[in-house]
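With one protein chain removed, the remaining protein chains of the complex are shown where they sit.
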Amino acid sequence: MTYLLRRLAVFPLVLIGVSIVVFVAIRMVPGDAITAMLGTEAGLLTPAQREALAAYFGIDQPWFVQYGRWLAGLLHGNLGISSTYGKPVLEIILERFPLTLELALLSMIIALVVGVPAGVFAATHNEKLSDLGVRVAAMIGQSTPNFVLALLIIYTLSAGFGVLPAMGEFSPLWRDPLRNLGQLILPAITLGCAFAASVTRISRSAMLDVLSDDYVRTARSKGVSARGVIWRHALPNALIPVVTLSGIEFGYLLGGAVIVEQIYALPGLGRLVLDAILQRDYALVQGAVLFIAFNFMIVNLLVDLAYVALDPRIRLGEQ
Amino acid sequence: MRMLRAIFAHPSGRIGGFIVGLYLLLAVLGLLGLTPHNPLMQYRIDRLHAPDSTYWMGTDLFGRDVASRLMMGIGQSFIVAFFSVAFAALAGTVLGLAAAWFGRRWDGIVMRVMDVLLAFPAILLALLIVAVAGPGTWTSIVAIAIVYTPIFTRVVRGPALSLKAREFVDAARTFGSSSSYIVTRHLLLNLVAPLTVQITLALAWALLTEAGLSFLGLGTQPPAASLGLMLSDSRNLMETAPWLMIFPGIAIMISILGFNLLGDALRDIFDPRMRRALA
């Protein structure tokens, strides 16, 4: 338990680090926010108007003053106002987040449902032709960039079947589940493919390691059947690296899949951040990146909790 | 030499090595301008020409030869990948060794900074850096290097810590060997194997990221060619000129595959000895 508490203590430190990095970085972006916001019309502003606008968004102060204000706002749950949307940052993020979360979850489900059994299968058919097949497929899957796969999928669908993936306005899960699933299934497969390939590879190698462990031999000496050895004795031990990998991948997916969202025209977090960076929307970039980093760390914490549940050695072992 | 023979004795090493070798050749030719056509020349009459014996992979919207642009793009991608991984490996090794060797406060500071960098999704961090410095080849190199540094730091720090606790390091201490001797001879020398594997895999990842950045228009800038850019340009012409998408797409995929295969083979080759050495 102290182990987890100590992990939690690092939490705010890392978040502060992340926010400082973003805060400083976004202010180093050439060009100013007001020009970015108003485009050519910015040239029509009088210097006084410009200053008033800067004061309104609080960007007339030195960065550390801005940072202090922003931090104070953060403690009240206020992430500032977006200069492009004119709305509270948190509101915009929360509008986009369900899609990203759903996409990440779907991809992970695909990855685990395909990857774990494939990895276990390959490990238990080690050095046979079927193992080779799984390994080659996983290798290719892992080496295919998701944007290449996305384009290939779209091309195959349109050239082969004359259909285009469901685009248009995104409908949330609670409004029209079927349409929602139709819109997300292809992006989820796109993202899930490389993810599944990694899961396959890591489950295979973890399983191979575990199958040569002493306690597996003990289980066999007790007369446990091949299936019992795999599912009861080996798999729980082999899951730890799988959980680690899935956690990291899932954490990153929660940050939005910029390119895939772009290709499938999905309004997720990734595109939000990209646009915000290009628009110099300081408040939105800061808020969104902090939100993403926070999610990433929450996922890491969940992974740690999963370790504790999976492995009693961690529960009582090293601190 | 012995290493090369070991790679070619390994099935995926053979394939991976062949692919990487081929790409290196294409990259060098592309960079030297030894391409079938001038990659920047616009053959206006042959716009969107399908692949044939003159234009092996067809031409694009401006009538530029896709095969030549592909070679140029590969050269471009490889420059970014090699430099960024070289910087990341160097920085990561120094930081990881420092963290492991000095321990305590140093370890804490270095690893917390790495935690901060790792808390960003990789592509977002790269995007942020590109936004700050403006798109371009050098920016891509720096961005990818910064994103990959924490990973090298971790790859070095973990084994370095376990090597530090090994009996041969204890033995060195009983002779009074200097820190620099222990760090270079006993730690670094034994880290060559995991570093080589990680460098190979990092190259695959760097190619992927470079292509992604270019795809978003934040990497290599036109008119120079890059695989990601070519792919991005192909999107609106997918149905009329599928070759614009197919060739760069497959080219990216195979280059990454090559490094992944090579990395796997290297891991297998190094592993037996590493296991004996680090068991």
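By letter and in written order, the chains are A and B; residue numbering begins at 1 in each of them.
In the analysis below, contacts are C-beta pairs under 8 Å (C-beta built on N, C-alpha and C of every residue); 3 or more make two chains touch, one makes a residue touch a chain.
Everything that follows uses one rule, which is that contacts and distances are computed from a predicted model.
Remark: of the listed names "NADH-quinone oxidoreductase subunit N", "ATP synthase subunit a", "ABC transporter ATP-binding protein" or "Thiolase domain-containing protein", the one matching the undisplayed chain in UniProt is "ABC transporter ATP-binding protein".
Residue in contact with the omitted chain (choice from B:14, B:37, B:185 or B:235): B:185.
Even with one chain removed from view, chain B keeps its contact list with that chain: residues 166-168, 170-178, 181, 185-186, 189-190, 192, 273, 276-277, 279. Although one chain is not shown, part of chain A still touches it, namely residues 2, 5-6, 9, 213-215, 217-226, 228, 232-233, 236-237, 310-313, 316-317, 319.
Just so it is clear, only the chains that are shown with their structure count from here on.
One finds 22 Å separating the Cα centroids of chain A and chain B.
Residue ranges on chain B touching chain A, taken from their complex, read 12, 112-113, 115-116, 119-124, 127-129, 131-132, 134, 204, 208, 211-212, 215-216, 228, 231, 234-235, 238-239, 242, 245-246, 249, 252-254, 256-257, 260-261, 264.
Looking at the complex, you find that chain A touches chain B at residues 10, 13-15, 17-18, 21-22, 25-26, 28-30, 139-140, 142-145, 147-148, 151-152, 154-155, 158-159, 251-252, 255-256, 258-259, 262-263, 270, 273-274, 277-278, 285, 289, 292-293, 296-297.
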